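Only one protein chain is missing from this complex, and each of the others stays in its spot.
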Amino acid sequence: MAKRKVLAQVASQERLSGEIYSMWISFSEEDNIAEEAQAGQFLSLYCREGSRLLPRPISICEIDREKGRLRLVYRVAGEGTREFSTLQEGDTIEVLGPLGNGFTKKEGKSILIGGGIGIPPMLELAKALFKAGGKKEDIQVVLGYRDNDLFLKEEFAPYAEVFVSTEDGSVGTKGNVIDAVNEHQISGGEVYACGPLPMLRGVKAYAKEHHIPAQISMEERMACGIGACLVCVCMSKETDAHSHVKNKRVCKDGPVFDAEEVEL
Amino acid sequence: MAKRKVLAQVASQERLSGEIYSMWISFSEEDNIAEEAQAGQFLSLYCREGSRLLPRPISICEIDREKGRLRLVYRVAGEGTREFSTLQEGDTIEVLGPLGNGFTKKEGKSILIGGGIGIPPMLELAKALFKAGGKKEDIQVVLGYRDNDLFLKEEFAPYAEVFVSTEDGSVGTKGNVIDAVNEHQISGGEVYACGPLPMLRGVKAYAKEHHIPAQISMEERMACGIGACLVCVCMSKETDAHSHVKNKRVCKDGPVFDAEEVEL
Amino acid sequence: MNTERNLSVDFAGVRMKNPVTTASGTFGSGMEFEEFVDLNGLGAVTTKGVASVPWEGNPVPRICETYGGMLNAIGLQNPGIDVFIERDLPFLQKYDTNIIVNVCGKTPEEYVEVVRRLAAEKISLLEINISCPNVKAGGIAFGQNPKLVEKITREIKDVAKQPVMMKLSPNVTDITEMAKAAEAGGADAISLINTLTGMKIDIHRRSFALANKTGGLSGPAIKPVAVRMVYQAAHAVKIPVLGMGGIRNAEDALEFIMAGASMVAVGTYQFHHPSAAADVVQGIEAFMEENGVKDIKELIGCV
Partner (left out) sequence: MNTERNLSVDFAGVRMKNPVTTASGTFGSGMEFEEFVDLNGLGAVTTKGVASVPWEGNPVPRICETYGGMLNAIGLQNPGIDVFIERDLPFLQKYDTNIIVNVCGKTPEEYVEVVRRLAAEKISLLEINISCPNVKAGGIAFGQNPKLVEKITREIKDVAKQPVMMKLSPNVTDITEMAKAAEAGGADAISLINTLTGMKIDIHRRSFALANKTGGLSGPAIKPVAVRMVYQAAHAVKIPVLGMGGIRNAEDALEFIMAGASMVAVGTYQFHHPSAAADVVQGIEAFMEENGVKDIKELIGCV
């Protein structure tokens, strides 16, 4: 009976670019779910519009435990996220979380890879690694963009060495994030990644080739968001201990997985 | 292609008492539907909440043609009207109208009878009769309430002689509106009435007995609000010219009918 | 609008300038909607069901709202074929659009009688309502039995002078059975879905929200069932399919078209948005523009 939906208040809403929005939401003291939040976890956001019943899973971009606030950077991909983007400071929104398992922070040189709307969770991770005593030069962030719309890039600067790849070559390495990793001969002891499936496949292959452990954050359509409905499964290499088939629940067992335990 | 839904702006929202609310809505110059509005007509109000598709028919309580505003006094009877009651000044609402046929103003002594949420349309009618040159003492308004919650009563004072009946006898005549008419021996050349079905039956019987023409405003569940779907019918005495059966459309042929043409 | 785009379809031998019509019973005969919709802009207008004689319909309340939809039990009130031919048809014939006349009856003979009366009239298509859930006799009773569907279809085809489209009920175990039965009976097209039989209870009055107890569920709520049945029916028969059920906008309409419908009808949503049908036409054209679709036929059944 511990958990329940909480009513968060919108502290700010900002359009970063195109369809990318940044929203800070704050919580009351008794419902300060920001305290337990970890990089890589997500929230279920609920629409007000009654014709949209299912929660939208949104990854956590930044955590302010003291002020009891969370930052969500999301892309408007449908009517639900469109509704969120219209919320203004002072509006309220029902949320559930933090949900899922976040990234496990490892010491030493690390490579943080984010692609497209997979970039936001890497910001909190970079901050967390830095605050945990990581040296800035050991926190290597590779961000993959479509073009020169480099949302969030500057915000990584205080905590990490930032490298960029763009599909159109307008900025940084022309190509994908792995091209950037190779071009700059980035190396490290742990890979953290979040982004589209093709990118995750590339990251997994790269990590395997270089014998580096990789933590990847997966995405899948969800319903309950808490592991009950078995909607958001991904294929696992071995038979999963919970499902007893080769399926893992992205919302509950993930969204962050060891790259080696899932089939992409 | 003349008509269409228009976006009105809420000019004010006030709770009169209990579940009775008063809302003024204003229209832009190109969509000033207040200009054509007449006492006894209604508007279709549309909910924002997508799970509620059908418009809510709300009678017009006051018309301000110059300022392009209409006043709606309504009772919160469900989720739809509940939604309307939460609208604040500056909010917008989709409306269609004015719809239906209003009261036909006759000269001379008249009796305006309103019961419960049937009271609001009588206010505009009283004003209209007064402004058309009617003498205040010739505009006799009989208002039926449940108890001493006499919403709108005072607002009739400038235009009419006001009589009250209450079910609990706390104010005015104990009983119904006809009891009040009898107690005060109110007489006139035309009866106008809006209220619950039992009241309308009483009014019709009274008018028949005294050989006075009576215009009564009917209410029925509606869908389209414009006469196409045949949902909101009432029984007519004779075969109806449009339907060719003994049914009339409340939204299009009414809501105001000659008491003698409908079966109650 | 880009004139290169071709929205026209040949439906059961009738040329429609676009694939959009109105769902029977939601649009009357168009008189009340002409203020909101340019009837000339629709591929066709489908009229409310007409019988051989005037029908009173059911007692009120005839409607109640449900979550994302509504239940109606109007009971096919209509002025009868005489008035329809004298008054409604001439009104519609003023417009440059096709007229689809929805026909209802309590017995096969009544359907046939109406179809006979319409034989000499300038109308494009007959839609035979064998799926109304709100009348005691006829209606759905014919639409839930494949043998009856085939039989009544054939009897109507024998006298019909216009193409015949059978309107099917979704309240069946296997919609393909009904579609095939209509085709076997000689139908030139089928339309679906009619409403799903539903019920609402007023828990405070502890009784039924509708005087008729049950009613037909329509609106966006039922769209997924409608798309599924249209897809199944379109793949089960060769005759064209007119798809409907919960269409709010062009996106919804395109779902039906991609599922295999050659035409679509906008119904209940017109009660929320009176110009919905016209807006759907515009939206489909806009979608074709954006996606470089030259001919709507490229999209029909493309999934």
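Per-chain residue numbering starts at 1, and chain names A, B and C are given in the order in which the chains are listed.
The rule is short, and it goes like this: contacts are C-beta pairs under 8 Å (C-beta built on N, C-alpha and C of every residue); 3 or more make two chains touch, one makes a residue touch a chain.
For clarity, every value in this text was computed on a predicted model and none was experimentally measured.
Asks: Can you tell me which of C:18, C:52 or C:66 touches the chain that was removed from the display?
Replies: Of all options in C:18, C:52 or C:66, contact with the hidden chain holds for C:66.
Asks: May I ask which residue of C:6, C:176 or C:197 touches the chain that does not appear here?
Replies: Among C:6, C:176 or C:197, only C:197 touches the chain that is not shown.
Asks: With respect to the chain omitted from the figure, which of A:171, A:226 or A:264 is a touching residue?
Replies: Only one listed residue reaches the unshown chain, and that is A:226.
Asks: I need the residue numbers on chain C that touch the omitted chain, in ascending order.
Replies: 66-69, 71, 144, 171-174, 196-201, 203, 206-208, 214-215, 217, 220-225, 227-228, 231, 246, 248, 251, 254-255, 258-259, 287, 299, 302-303
Asks: Across the whole complex, list the residues on chain B that are touched by the chain not included here.
Replies: On the chain B side, contact with the omitted chain comes from 50-51.
Asks: For the chain that got dropped from the picture, name the residues of chain A it touches.
Replies: Its contact residues with the unshown chain are 1-5, 46, 50-55, 80, 96, 220-234, 242-247, 252.
Throughout what follows, only the chains that are shown with their structure count from here on.
Asks: Taking mean CA positions as centres, which chain lies farthest from chain A?
Replies: B
Asks: Ranking chain pairs by contacts, what comes out on top?
Replies: Ranked by contacting C-beta pairs, first place goes to B-C.
Asks: How many Å are there between the centre of chain A and the centre of chain B, using C-alpha atoms for each centre?
Replies: So the centre of chain A lies 56 Å away from the centre of chain B.
Asks: Determine the centre-to-centre distance between chain A and chain C, using the mean Cα coordinates as centres, and give it in whole Å.
Replies: Result: the chain centres lie 47 Å from each other.
Asks: So which bits of chain A are touching at least two other chains?
Replies: Expected reply: 50-51.
Asks: Indicate the residues of chain C shared as contacts by at least two other chains.
Replies: 67-68, 220
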